[in-house]
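Handing you a structure now.
Let's turn to subunit A:
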Amino acid sequence: MTTLAATELADYFPLIVIIMMAVTFSVANVALTLLLGPKRDGKVKSIAYESGMNPIGTARKRFNVRFYLIAMVFLVFDVEVIFLYPWAVTFPNVDRLAPGASEWLIRILFFLFTTVVAYLYGYRKGVFKFD
Partner candidate 1 sequence: MMISPLLAAADTAGVGVAPAWVLAIPFLPMLAVVLTTLCAISKNKTKLPAWITVGCLAGSFVVTMLAFMTLSGETNTVTAWRWFDLSWGDGVGQQMVANLGFYIDNLSLLWMMFVTGLATLIAIYASEYMEHDVGKGYTRFFFAFALFVFSMLCLVMGDNLLLLYLGWEGVGLCSYLLIGYFYKKPEAVAAAKKAFIVNRIGDLGLAIGVMLTFVHFGTLEYAELFNSAQLQGYIAAVQEGRAGDVPLMAQLIAVFLMIGAFGKSAQFPLYVWLPDAMEGPTPVSALIHAATMVTAGLYLIARMLPVFLVSEWALPVVAWVGTITALLAATIGMAQFDIKRIMAYSTVSQLGYMFAGLAFLTSTGGVFHVVTHAFFKALLFLCCGAVMHGFAGQLDLRKLSGLWHMKGWRIVSVGMLIGCLNLAGVPFTAGYFSKDMILAEAFVTPGYGYSLLGWVLLLTAGMTAYYTFRVFFRVFTGPVQFEAGDEHHGSDDHGQDGHAHEDHAQGHFHPHAPGIRINAVLATLSVLAVLAAGLYFVSPDKHGWVGDMLEESTAHNVYTADHSAAAMFVIDGDTHGAHGHDDHGHADDHAAHGAHGGSILGMDPHKVMYYVSAVFGLTGILIAAWAHGPKGLVSGFIGGRVEAGKCRMDGVAAKLGPIPRWAENKWYVDEFYHFILVRPLRVCSHIFHMIDKLLVDGLVNLFGYLPRLLGRGAQPGQSGVLHGYALSMAGGVGVILFIVVMVTL
Partner candidate 2 sequence: MAEKLAYLWPEVTLFLATCAVMVIGLSPSAAVRRLCPLISGLSLAAAGIFAIGTTPTLADGAEGLMPGMLPYAKAIIAAVGILIVMLLAGTVDRGEEEELAAGVRKFDPLRLTSGEFYAFFLFSLTGLMLTASADSLIWLFLALELTSLPTYVMVTISTARSRAKEAGVKYFFLGALGAAIFLYGFALIYGGTGSVHLGEIHHQITLQMAGDGLNGITLAGLLISILGIGFKIAAVPMHYYTADVYQGAATPVTAMLAFVPKTAGFLALILLCSAIGWHYGETGHALPDTIRLLLWVMAVLTMTLGNVLAILQTSMKRMLAYSSIAHSGYMLVGIIAGPGATFTESGISAVLFYLLTYGVMSTGAFAVIASLERTHAERTQTGELAYDEADSIEAIRGLARAKPLLGWSMVICALSMLGFPLTVGFFGKLPLFTSGIAAGELPLVIVLGINSAIAAFYYLRLVSYPLFDEAGDEAGGFITTPMRTRPAVAAIGAVGVLAMTVFAGPLMGLAHDAVQPKLHDSDAPIADEAMPTEEAEPVAAK
């Protein structure tokens, strides 16, 4: 392992600039709309915006349970990426001739295997069926 170079706060300066620009832009937009925009309330205006269509039924309608299932599946698969990332960063540096180098590959393949099992499970459970 190489020695870690201490990070300078200055290295993060561009990042801070971007964040500040983003914040400024959004806050400015909202503020300007509030300040400059005309304010007229009406019955039609307060109804939910559904791409120009008249809304059908109440907005408090129950979502189909599949939405939640998708949300949860997304959450799980999303988190898997966290583990792929450090691996991907490290793998190119592994000496491929060193003993045990293949383990690096086997590990991540095993990890992906668990993902496949999860996918298979989701498939049989019918999570991916949209009908």
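On the choice of candidates, all candidates are chains of the complex that A comes from, given by their letters.
Structural remarks
As a convention for this text, a residue touches a chain if its C-beta (ideal position, glycine included) is under 8 Å from a C-beta of that chain, and two chains touch if they have at least 3 such contacts; residues count from 1.
This one's a predicted model, so the numbers in the text were calculated from it and none came from an experiment.
Contact annotation for this complex: of the listed candidates 1 or 2, subunit A touches only 2. Within the complex formed with candidate 2, the subunit A residues making contact are 1, 3-4, 6, 65, 100, 103, 107, 114, 117, 120-121, 124-126.
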